[in-house]
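Take this structure, written in structure tokens, and hold onto it; I'll ask about it next.
Shown here: the complex without one of its protein chains, the others still in place.
First chain written, first letter: the chains are A, B and C, and each begins at residue 1.
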């Protein structure tokens, strides 16, 4: 039986919630596999960008894309690693309601890995997609 | 004398702070010109990604890059507009301390505009750079 | 029966080959649907970046990603439109052999559209992926 680096979902959630920012987002891990993770954040009034429309700030969606793409690597690297760069495309306004982000590994690598994320709103429609490069080779604190 | 779309810095700050997310960030406008804006956010414990090192989450830096690049357009468009897409490059860990983001218009356009941002930490070192496309042509709420 | 903007594959190939750069690439349209296109380029010795390894230049792969993502819009917009911006992730070296690019519409829009592409080498392995924003709203020559 091949060994896996994949921890259990509740253990990954615990690791994720070690970050104060992730606790502020109120993240839950709702699915986990070797190359994919699904995280969910309940709505917060502080997410709002446009007070008239009540939609989420792009920075919040970028954060969801970043962390989901990064933590998708937990099954191949064993943990999240520094984000090197990230592109986010905003497809629709994100109305109030839980935000879900599915992160998926595109290409694991010894030195850098490519991973992507799809962020959906409460109605299941995609509000943003992201793709980034992550530093697999990191050993300590700096690169 | 040519008319300008540029409001005063305190007026732009008031517009920016209409957003609950921006209020959560505690944003201040510290400089403003036709094609550039400087915003600052005091440190929040909730910004932290890695509790051991105490450095800021990439999502917070992405948010700073996004909003500075977007609000740099206030002098040419008269307000911020929807972000179409954004790329962020993370250059160094952002240690605890005020975050400053300078947004600059790269190319204003009737339909889309390109704008960029440089985010620096308390020591003045660049922690992230971003560049994005913004929807100049937006009239109402949706695109 | 709803009308479609989708021309026939041979007609799209003819439109694509109006471009001297596309003729230089030797492009063929091998599949076409409402929101997707597959194009193929035979190998050219001039594609080579590293003469020792004989692999393709990133610029050639970027071009394949750009044009496939753009022409994927032919079924929703009726033609290709100006690329606003493009991100390409390089996953593997592209060894000598035909390059295939599948372009797919992610989100059509009245003003801007998001589209992506997957570029594969002769062995069917993905060598690059790209995602970009395209100017749907263009009427004439300039934006």
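Rule of thumb we're sticking to: contacts are C-beta pairs under 8 Å (C-beta built on N, C-alpha and C of every residue); 3 or more make two chains touch, one makes a residue touch a chain.
Just so you know, these numbers come straight off a predicted model, no measurement behind them.
Colleague: For a quick check of understanding: of B:19, B:83, B:120 or B:133, which residue touches the chain that isn't displayed?
Modeller: Residue touching the chain left out of view: B:133.
Colleague: Which residue, C:36, C:49 or C:104, contacts the hidden chain when the whole complex is considered?
Modeller: Missing-chain contact among the listed residues: C:49.
Colleague: Would you indicate which residue among C:62, C:77 or C:106 is in contact with the undisplayed chain?
Modeller: C:62
Colleague: Contact with the hidden chain only, please: which subunit A residues?
Modeller: Residue positions of subunit A that touch the missing chain: 84-85, 87, 109-112, 114, 133, 135, 137-138, 143.
Colleague: Which positions on subunit B touch the chain that was left off?
Modeller: Those residues of subunit B that touch the unshown chain are 87, 89, 91-92, 106-107, 114, 126, 129, 131, 133.
Colleague: Which parts of subunit C face the unshown chain closely enough to count as touching?
Modeller: Considering the whole complex, subunit C reaches the absent chain at 18-24, 45-51, 53, 56-60, 62-64, 66-67, 82-90, 93, 141-142.
Criterion: only the chains that are shown with their structure count from here on.
Colleague: With touch defined as above, tell me whether subunit B and subunit C contact each other through largely the same residue numbers, more than half shared, or through different ones.
Modeller: Interface between subunit B and subunit C is built from largely the same residues.
Colleague: Could you find the chain whose CA centre sits the greatest distance from that of subunit C?
Modeller: For subunit C, the chain whose C-alpha mean is farthest off is B.
Colleague: So, what's the distance in Å between the C-alpha centres of subunit B and subunit A?
Modeller: Using C-alpha averages as centres, the distance is 22 Å.
Colleague: Counting in whole Å, what is the centre-to-centre distance of subunit A and subunit C, each centre being its mean C-alpha position?
Modeller: That gives a centre separation of 29 Å.
Colleague: Between subunit B and subunit C, what is the separation of their C-alpha centroids in Å?
Modeller: 32
Colleague: Could you pull out the residues of subunit A that touch at least 2 other chains?
Modeller: 87, 89
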